[in-house]
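A single protein chain has been removed from this complex, and every other one stays in its place.
Order as written gives the chain letters A and B; numbering starts at 1 within each chain.
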Amino acid sequence: MNGVEALTRRVRALEDRAEIAELLASFGPTVDSLAGSNLVSMWTSGGEYRVGEEFAFRGAELAGLTELPGHQAYVAAGCGHVLSAPQIRLDGDSATAVNYSMVVLREGDRWVVERLSANAWTLERTGDGWRVRHRENRLLDGGEAATEIIGTLVRG
Amino acid sequence: MNGVEALTRRVRALEDRAEIAELLASFGPTVDSLAGSNLVSMWTSGGEYRVGEEFAFRGAELAGLTELPGHQAYVAAGCGHVLSAPQIRLDGDSATAVNYSMVVLREGDRWVVERLSANAWTLERTGDGWRVRHRENRLLDGGEAATEIIGTLVRG
Partner (left out) sequence: MNGVEALTRRVRALEDRAEIAELLASFGPTVDSLAGSNLVSMWTSGGEYRVGEEFAFRGAELAGLTELPGHQAYVAAGCGHVLSAPQIRLDGDSATAVNYSMVVLREGDRWVVERLSANAWTLERTGDGWRVRHRENRLLDGGEAATEIIGTLVRG
């Protein structure tokens, strides 16, 4: 492999990171602007989003997330789905990412942290760029499930 | 275009993203350390910062932001202007970015989210690097203005 080829690989890895960070950064703006159909295209066609034991959305079902009465009430009150900058591990055409998410919700003249969750994302490079294959979201409520999710990339 | 030229363009795009992310990440530290004059150089000479319907600062006026009694009271109480990792869209010598910002304010032995806002930034490459040409900040209070701002890069 010559110098340019080696450098091209390094640039591609940096582009992968940037694209994945950008994809994750689009989640909040997508749901907080009620753009459910755009949510579908963030995931692979059969991709899944699991929210604790409460909800699971797969593929086209993701469009329904922003139609949930609970979500509509959040947006009507004033709300931000604020995600932290992720840890990202690349592995060829797959990747894993971990971050925190907060639902910050207006209440009177203040905002409260209505939900704080651990997120583990598995991503895949498709013909249309990086997409989410699976996202697991768990409330950081002291239970083991969330503690394990937030530690996904720590031990391995 | 040969391989090195093509690669150089890709590297430049990555550098643009990194520089814009860095510029946005400097906003909170600048206002929370009361460095109003440094705020001026984050914007283009005629650049503007609109905070809802309440305030608009243009160019050198930005130095006055940290002199506002409300801002001084924030810093005296203990305060962080915490911005989320942005979505960034590059378009040659211009760029658009969207993120959340929170004013996290001390109250007793806790901190509260005093403000949660949607931000749309338009940026421009100048001879001194990337600068903010316009920033629109709107409270996420359930009104349509903030919902539109947070969705700026979602739909197109």
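Just so it is clear, a contact is a pair of C-beta atoms (placed from the backbone, for glycine too) under 8 Å apart; a residue touches a chain by one contact, two chains touch by 3 or more.
Computed from a prediction, not measured in an experiment: that's the story for all the values here.
Novice: Pick from A:E19, A:E61 or A:E114: which residue touches the chain that isn't shown?
Specialist: A:E114
Novice: Check each of A:C79, A:A95 or A:I150 against the chain that is not shown and name the one that touches it.
Specialist: Only one listed residue reaches the unshown chain, and that is A:I150.
Novice: Touching the hidden chain in the complete assembly: which of B:A18, B:V51 or B:A145 does that?
Specialist: In the full complex, the listed residue that touches the missing chain is B:A18.
Novice: Tell me which residue among B:V40, B:L62, B:V104 or B:A118 touches the hidden chain in the full complex.
Specialist: That would be B:V104, which touches the missing chain.
Novice: Looking beyond the chains shown, say which of B:V51, B:V75, B:L90 or B:A145 touches the absent one.
Specialist: B:V75
Novice: Can you list where chain B touches the absent chain?
Specialist: 4, 7-8, 11, 14-15, 18, 21-22, 25-26, 28-30, 32-35, 38, 75-80, 82-85, 104, 106, 110-113
Novice: Can you name the residues of chain A that touch the chain not displayed here?
Specialist: For chain A, the residues touching the absent chain are 3-4, 7, 10-11, 14, 17, 84-88, 98-100, 102, 112-116, 118, 139-143, 146-148, 150-155.
The criterion applied here is as follows: only the chains that are shown with their structure count from here on.
Novice: Centroid of chain A to centroid of chain B, CA atoms only: how many Å?
Specialist: Distance between chain centres, rounded to whole Å: 22 Å.
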